[in-house]
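Yeah, one chain of the complex is gone here, protein chain that is, but the others are all in their spots.
By letter and in written order, the chains are A and B; residue numbering begins at 1 in each of them.
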Amino acid sequence: MMDKILYGVAYYDEYMPYERLEEDIRMMKEAGINFVRIAESTWSTHEPQNGVFDFTSVDRVLDAMHKADIKVIVGTPTYAVPTWLVKQHPDVLAVTKNGPGKYGARQIMDITNPVYLFHAERIIRKLINHVKDHPAVIGYQVDNETKHYGTAGDNVQFQFVKYLKEKFSTIEELNKAYGLSYWSNRINSWEDTPSMVGTINGSLGSEFSKFQRKLVTDFLAWQVGIVKEYSQPHQFVTHNFDFEWRGHSFGIQPDVDHYEASKAMDITGIDVYHPSQSQLTGAEISYCGDIARSTKNANYFVLETEAQAFKNWTPYPGQLRLQAYSHLASGADMVAYWHWHSIHNSAETYWKGLLSHDFKPNPVYNEAKVIGAEFQELSDHLVHLKKQNKVAFVISNESYTSINWFPFSDNKNYNDVFRRLYDELYKLNIECDVINPTFTNLQDYDLLIVPSLYTVNDEFLHQLNDYVNNGGHVVYTFKSGFTNENVQVRTVKQPGIISEACGIEYSLFVEPGQTGLKGSLLEIDSSEGPVQDWMELLTPSTAEVLAYYDHLHWGQYAAITHNHYGKGTATYIGFFPSEAVVKSVIEFVISKIPSLKKESFAFPIITKTGKNQFGKTIRYYFNYSDNPETIRYPYSSGQDLFSKQEVLTGDTVEIKPWDVVIIKS
Amino acid sequence: MMDKILYGVAYYDEYMPYERLEEDIRMMKEAGINFVRIAESTWSTHEPQNGVFDFTSVDRVLDAMHKADIKVIVGTPTYAVPTWLVKQHPDVLAVTKNGPGKYGARQIMDITNPVYLFHAERIIRKLINHVKDHPAVIGYQVDNETKHYGTAGDNVQFQFVKYLKEKFSTIEELNKAYGLSYWSNRINSWEDTPSMVGTINGSLGSEFSKFQRKLVTDFLAWQVGIVKEYSQPHQFVTHNFDFEWRGHSFGIQPDVDHYEASKAMDITGIDVYHPSQSQLTGAEISYCGDIARSTKNANYFVLETEAQAFKNWTPYPGQLRLQAYSHLASGADMVAYWHWHSIHNSAETYWKGLLSHDFKPNPVYNEAKVIGAEFQELSDHLVHLKKQNKVAFVISNESYTSINWFPFSDNKNYNDVFRRLYDELYKLNIECDVINPTFTNLQDYDLLIVPSLYTVNDEFLHQLNDYVNNGGHVVYTFKSGFTNENVQVRTVKQPGIISEACGIEYSLFVEPGQTGLKGSLLEIDSSEGPVQDWMELLTPSTAEVLAYYDHLHWGQYAAITHNHYGKGTATYIGFFPSEAVVKSVIEFVISKIPSLKKESFAFPIITKTGKNQFGKTIRYYFNYSDNPETIRYPYSSGQDLFSKQEVLTGDTVEIKPWDVVIIKS
Partner (left out) sequence: MMDKILYGVAYYDEYMPYERLEEDIRMMKEAGINFVRIAESTWSTHEPQNGVFDFTSVDRVLDAMHKADIKVIVGTPTYAVPTWLVKQHPDVLAVTKNGPGKYGARQIMDITNPVYLFHAERIIRKLINHVKDHPAVIGYQVDNETKHYGTAGDNVQFQFVKYLKEKFSTIEELNKAYGLSYWSNRINSWEDTPSMVGTINGSLGSEFSKFQRKLVTDFLAWQVGIVKEYSQPHQFVTHNFDFEWRGHSFGIQPDVDHYEASKAMDITGIDVYHPSQSQLTGAEISYCGDIARSTKNANYFVLETEAQAFKNWTPYPGQLRLQAYSHLASGADMVAYWHWHSIHNSAETYWKGLLSHDFKPNPVYNEAKVIGAEFQELSDHLVHLKKQNKVAFVISNESYTSINWFPFSDNKNYNDVFRRLYDELYKLNIECDVINPTFTNLQDYDLLIVPSLYTVNDEFLHQLNDYVNNGGHVVYTFKSGFTNENVQVRTVKQPGIISEACGIEYSLFVEPGQTGLKGSLLEIDSSEGPVQDWMELLTPSTAEVLAYYDHLHWGQYAAITHNHYGKGTATYIGFFPSEAVVKSVIEFVISKIPSLKKESFAFPIITKTGKNQFGKTIRYYFNYSDNPETIRYPYSSGQDLFSKQEVLTGDTVEIKPWDVVIIKS
């Protein structure tokens, strides 16, 4: 998209307590900032009254940035609606299961409401038409962190019934597919369809969630369509996608299908927020990046990540730089902070930017200056990093939703399974792509990791069996294959279709309590609670048993199995595993696949690799700890991009605490 | 009612993902299933549109079952309303303190709403008239687990005011009885009566709860009346009552007066759900059964209990059978599982039945086959077990409600007191009836256990004093006798009327903190926190002090007292007692009552006894543990019903883990 690493900030001239533009630009230039993102939050400034437009703040920022050779991404300001719109048309707010909304926060509107859409379209057209020819503008961001906000009012319900009518040829088919006879929930005439707000039917409810995700896809595509009517060929359109929020990015975003919604974009953008200080591991930077990169099998933008942010995220010395390179190492072509300056009022006052409220240089800003200078110097070597991973995760929005309806744990959801697996691969330095069941070229990968693929159609499971048969390797966890695409439990021995490749079956599952593992062919660190939350009583047909449950009554059942099927293998973990279990299983499986090799070191040393635009191999070595670490460099001789020194095969390379070494070879 | 042990399942042909009827019946027959319960959840199948009736699924199940000689209980399908009814008449949903209801779940309607009643009556008449002559039908269940669902809308309020008018001859009497002058809550004109939804008056609120319980009684009696217009003389009418729900049955049902509501039934039915696996103790099977049996002083039905159910309830090998006999040992004439097959969609997908989702034989189903065969063989010996217990619990819906208004603890309610006492008697193998203050023949019992009888009229307390005076024995816990039937605190020295029989008084109560017991005449296992939550500072008048509080400032006050009054004794525990305290008090009291004898063993060995229809004594010995246990059989020689071996007085009898021995003598 762009020919260099973009290093930037979100910039809100509109929020400034006093005139700062020239001084801000001076400080940005010092820090090597080469672009800013503007306008996505400030509709009420750009359209102060209904139909009255004022792009003064946009113009002055564009002009000043251009003068300083700082590029600009312009956002459509539609995710936060103005007071006048809601006052005049209160029904633009989403009606959710909690009732009608209240004005105040962003992201509270019904993204299908025509009044909202009318006004959103008008401001988009006005703004984009206004800026499209400005030489500073390199691209556009449509909306921001769009979700469906639980919209479920009458009009959404109205559309949903039409959607169901289209999906099912007869109403009886609907009743059958979703089991609506249960508790007298049958819909015998379309007019009877109740609001989804109260439904207790997990199939129907999951379909509604899927429908809501489609609303997001449609809404974003609609915005892109409008923007494209104006945008210039050299300008891109992106969106800032986010992830499940547990105080930071955690796992997949339940309310958006990133793969579908990314299709309308020229490039996928994300925000990545992660624990910091002693909790910084890089795992979130890695998994978010892997998802973003996989949506379009291409480089991606980190449109937002933390600068100082909160008291618990203000980075230790070195961490801001470590983070920046971690993004690049996953394939990002951009690192941008939310945001430039800390805000003096309102809600996110303590989500601090590069600058504190005093606008003065501070240790974090000073570290950004180092990053900016290095990026400028190394951009050509680092931009457009390409990967060819041999391992992929298979994730599923549908399974996330349905496992929420039918949880396996009091305190865990689908993302806990995903992260339990992902993080262990990350720590073992196994780089992954992240695909979903619409992906068709499974043979591109040597190993698929399939966390609890609870809800999926028959076809994909057959594809997985074929994949194994043809020499692929799969690791499944518990509950995989349990229900079809309608969240209807399969009526055969579990795990259903994949029983064949896995060589197991089960019909009972129980509470683990204090269950351990025994008779294990794996080396598992003695750790407490290897078996957690859920425990399927597996009976092998053809599979080898890697571990049995250590339990007075269930000791004859298998816990982890490994099966040769055709030319490949399928490994199945019948419970929510401890970290040590996952590590052990992954090491076992990897050891059996010659094409995959394990690094000789593991977390806190993390390595990431790819080819740069000149076909050179770029190897990043990160140290996510307070202690200096060393590795033995095993590859063909290369150059340390920071020290410019040559690194020979077998050399010992030292990585300082919270530091990074990059070797080009 | 019936002449054999009924062993059955709830069966939902309507939920089947494919045609299964013949195969299901074949498998039922193999398992000795001799009846199924149908139709109570499937109104929307039987009346797919307003006034359109379709009993196809009922007919085919009745015919097929009859052919296989499996009997059928037909339920009135009124506890889960169809979509079309709510869409056309949204006001059939109960308005509660949380506002109007939302369609989806069962048990959400206003059971006094005439639109609901009209439609309910029509489907009942249509269905019962349709099936009444079918030879498979042995009886009917009206509605299911009926409660009032918190219904408190305008129409309920309207009826409640009329109820109050009837109860009080003048409005001033109402104000006085409920203390409405407080915080300006007086109702000086009936029109002023506020909705009960916001009341802060515990007396008024408790009366409203009582009124709501009456709505349940009336509703069920109304249904029985309709069904009886059609039912044949040999067909019974029952209801499936449930209990307070804490993830399983726990204590009495706060929202239903089981004694009143049972009156309309030919036989009382209940559902019993209990912890399983390592948590299985049998206590819930016992207490629920004791309540059910006591409602009509007769055998009862267990219309629902768990087969596999949840991951934490899937029974260890042997437990399903142990549970089945435990029900019989308490006087049940039926053991029925909810349900036959596991459901593939909707809400209770993981509340698994005898069959898993694959419909194939599994270890739990296989154990049911053993039970079914044994039941068939032993039915004549075990059916209609009669008990003559000498100990009874006195329980009180009114006290449950009022203690919720005026809790003694942050995390316990009335049922915690009930269960703390009940479970210790259970573990000591003292069988009990469970009566309430409307019971008039107190002299039938040698010992009454009265948990925190907080709210009760003067008359019953005088009866209790008389009972003691005439030779009865009572054990009270704290707060007993504190308020009258209007939840008005008695204006005399506490514990009020029963002070006389108890020989104590108090006017202060304090926080226990780390208080222990001292100077005890009891042997109490040293356990932490013998005194919990609440602590009355008792002063004996005539009572003997069994224990004092061990406390720097309250050490002069009594904690547990024992008083001779007339020919009997009254024992009073002035605090929420630890298990060890209850055990010790009960052992002390029992030791003083010659007519009561204690078994030489205790939990995990549980014994239950009664006379069968031939006047023979049936003694059950259960082992609720993972270890084999032995008892010395002290009674006249009998026969082990399983081994057919003779058991002589003094013989050692072994009971295997999670097993049962039945001796007839």
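Convention: a residue touches a chain if its C-beta (ideal position, glycine included) is under 8 Å from a C-beta of that chain, and two chains touch if they have at least 3 such contacts.
Here the structure is a predicted model, which is why all the values come from computation and not from measurement.
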Among A:342, A:436, A:584 or A:623, residue touching the chain not depicted: A:342
Candidate in contact with the missing chain, chosen from B:105, B:510 or B:653: B:510
Listed residues A:166, A:358 or A:528, member touching the removed chain: A:358
Of B:48, B:82, B:104 or B:202, the residue in touch with the unshown chain: B:202
Those residues of chain A which, in the complete complex, touch the missing chain: 12, 14-15, 17-18, 41-45, 48-49, 77, 80-84, 86-87, 101-106, 277-278, 308, 310-312, 314, 316-317, 342-350, 356-360, 362-364, 626
On chain B, residues whose C-beta touches the chain left out of the figure: 176, 178-189, 191-195, 197-203, 406, 483, 486-494, 507-511, 513, 534-535, 552-553
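FYI, only the chains that are shown with their structure count from here on.
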Equivalent-chain rotation between chain B and chain A, CA atoms, steps of 5 degrees: 120
